[in-house]
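A protein chain is absent from this complex, but the other protein chains hold their places.
So that you can tell them apart, the chains are marked A and B in the order they are listed, and the count of residues begins at 1 in each.
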Amino acid sequence: MTAVPESTALRVGRPVPSEELLVEVDGLSIHFPVGRAGFWGQRVKVVHAVDDVSFAIRRGETLGLVGESGSGKTTVGRAILRRIDPTAGTIRFQGEDITATKGEELRLLRQHMQLVFQDPYASLNPRMTVLQLVAEPLVVHGRAKSVEAAKSDVVSLLERCGLPADAADRHPHAFSGGQRQRIGIARALALRPHFIVADEPVSALDVSVRAQVVNLMQDLQHELGLTYLFIAHDLSVVRHISHRIAILYAGKLAELADSDAVYESPLHPYTEALLSSVPIPDPPLQRARRRIVLQGEIPNPIEPPTGCRFQTRCPLVQDVCRRQAPPLEEKAPGHWAACFFR
Amino acid sequence: MIDPTPVLEVEHLQIDFLTRRGTVHAVRDVSFTIGRGETLGLVGESGSGKSVTAQALLGMIELPGRIVGGDVRWKGESLVRGPHVRRTIERVRGQEIAMVFQDPMTSLDPVFTVGSQVVEVLRRHRRLSRKAAKARAVELLDIVGIANPTERISQYPFEMSGGMRQRVLIAMALACEPELLVADEPTTALDVTIQAQILELVAELQQELRLAVLLITHDLGVVAGVCDRVAVMYAGKIVEDAPAADLYATPAHPYSAALLRSTPRLDIVLDRLVAIEGAPPDLRRPPAGCAFATRCPFAIDHCREEQPRLEVFEPVPNAVGAGDAETLEELEQPARTERTVACFRAAEVREEVLS
Partner (left out) sequence: MSGTATDEYSAHQHDVDEALLAEQGMEGRPYELRASTTGLFSELRADKAGLLSAVFLFIVVFAAFAAPLLAPYGPVEGNPSTSSIPPIWADGSWDHVLGTDTQGYDVLSRLMYGARTTLLIGLAVVAIAGLFGVVLGLIAGYRGGRTDRWLMRWVDVQVAFPGLLIALIMIAVLGPSMTSVIFVLSFNGWMVYARMTRGVVLAAKERPYVEAAEMVGCRPRRVMFVHILPNLTSSLVTLAVLEFARIILAEATLSFLGLGLQFPEVSLGVMANGGRDAFFSLPRLAIIPGVVITLIVLAVNFLASWLRVVFDPQEREKRFAAGATTAATTVEGVM
């Protein structure tokens, strides 16, 4: 891994990550059987959700993982948390191979890695109070004797996450989306994990609230030295929180680079299209902008095309793209892309 | 060019939701107009009342919702009250005003092919023969950019992707050659690259068919490339209604300004995203004064005591304003250039924005 460029390191918003690799994903492939084809069901149909994805996240770093629906971004996040078993590849956490960890060992391991959910409405049990929700991880891991015993810890955690002190006794539906997401974050942080997978944590929220939650996550990273895998479906929010950004298309990595490099000099044509499809709230600029509107849709994951997965929509496509898949290569220091022509 | 006579007029619309925990005043005195061929963006966050307003246009407010005041007029005819409202709505809906919703899956019937659903609309409203309707359906699918329409027509909704389904819905909406298309968050459920396709499509259709469009969204970015005018809603009221370019360049309401600042931009790098602190008011007990006052950096006592009305706002001409004119010329200049703002401190807000 290459060093972070100075411009990034000096930003207030993003703390400087250490050189230590916290999470290493190597050759990760995840295939789901979805049924059988053929008259006797002799052929098993398989969804190629993720294919040969490798990356690493340094301690204290935020890696933005961007992809549209069907790109496999959520699957990658769940695989690192070991909620989905990989078909191939290894996952290492704090230098330890956790690809095959299971049972009680896995339960204990998860104290160090937590998940922030996309939907702040559905991810909090409506029958529990906020106190019960946030204290639950402490109680089930034996760090607090009872919910009541954990109360003072919970209240200070809630306050840290920007919630009023009396929030603890209420039920989640008494809160707005933004506040619920704060509760979700507090719950994920209760066990003081090192690593957080944030699965589209702000995409269900209103624009003005998104910023509140992203800023909170940034502050918490500063204070607690957290490492994030920040999953998003577009490029509009991730820039502000990520050190590096990985772009996933149809289960494969298309580009992986420092966040500023992705925005300023994208290499993969898909990244360019993704950038140009985020509208800029400035009518003259938006209308004057050269927009790349992709035709077609993401390929069928059951029978992905041989060669480059992006070939069906790519403006640069050539014969070679149909024959073989472009490897993810380091095109510039720290800037990886999978395209023959860039 | 845009015809300045409005086809749709919404006047002092008020909608309540009766809930057991109190009456939610979801829409509080909303007025706006749409001219022939004009595209109006109605922007607001969840709970601002934008979708409810759209539903009121075609008599779709059902219990627990209720229109308690105001009127909606389509070419002068009321769609809210009067002895023949039901008949008028029946006639206008689908024929002259068509709607497209956020979730393309729930709006399509899963047990019929998309083709038969488009044909059904054509046969019912246009009284076409089965054969003519089918030919027209293929044509429509082609217009909305569906490749291989002759094959696609016999597919079921579940065989299509979200973007495809949204195109089918737009095709259905266009089937009767409406004059106004109401699109309620048409791209929220879609991927960004697909969103770009759909927005492009709406813009094209608007140009080619001289269609008036009411585009409802929570995302200021979405309307920027498409709309002539933008109306910003907050807590059940329109706080600012202005030509798109003006609104984005120099927002005059503090909420529009704050919303614009908090929308992350690809072309501007920030260390920290800008958030609007606080939260919208409880619409069961709307505040006496301006609803945004509690979150507004410009608020003075007067704002908390009296509700600002939506009034024409004419800024003092200044150097920066003159510079704007150049960029404005590049755009298709909307026929109506006036800007209305509901803020006592609009002048100060504008000054701050310009500086």
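In the analysis below, a contact is a pair of C-beta atoms (placed from the backbone, for glycine too) under 8 Å apart; a residue touches a chain by one contact, two chains touch by 3 or more.
The shown structure was predicted, so the numbers you read here are calculated from the model rather than taken from an experiment.
Visitor: Name every shown chain in contact with the chain that has been left out of the document.
Guide: Contacts of the unshown chain, counting the full complex: A, B.
Visitor: Return the single residue from B:8, B:80 or B:108 that touches the missing chain.
Guide: B:108
Visitor: Based on the whole complex, identify which of B:133, B:146 or B:175 touches the chain you can't see.
Guide: Counting the whole complex, the residue in contact with the absent chain is B:175.
Visitor: Looking beyond the chains shown, say which of A:31, A:171, A:289 or A:331 touches the absent one.
Guide: Among A:31, A:171, A:289 or A:331, only A:171 touches the chain that is not shown.
Visitor: Where does subunit B touch the missing chain, residue by residue?
Guide: For subunit B, the residues touching the absent chain are 17-21, 23-24, 26, 46-47, 49, 51-52, 55, 58, 60-66, 93-94, 99, 101-103, 106-109, 111-112, 117-118, 120-121, 124, 172, 175, 184, 278-285.
Visitor: Tell me where the left-out chain touches subunit A, residue by residue.
Guide: 81, 83, 107-108, 110-111, 114-115, 117-119, 121-127, 136-137, 140-141, 170-171, 173-179, 184, 187-188, 190-191
As a convention for this text, only the chains that are shown with their structure count from here on.
Visitor: Can you check the complex and tell me which residues of subunit A touch subunit B?
Guide: Interface residues on the subunit A side: 11-13, 68-69, 176-178, 206-212, 214-215, 218, 233-237, 239-240, 260, 263, 273-288, 291, 293-298.
Visitor: Considering the complex alone, what residue numbers of subunit B touch subunit A?
Guide: 45-46, 147, 161-164, 191-197, 199-200, 218-222, 224-225, 227, 244-245, 248-249, 258-260, 262-267, 269-277, 279, 327-328, 330-331
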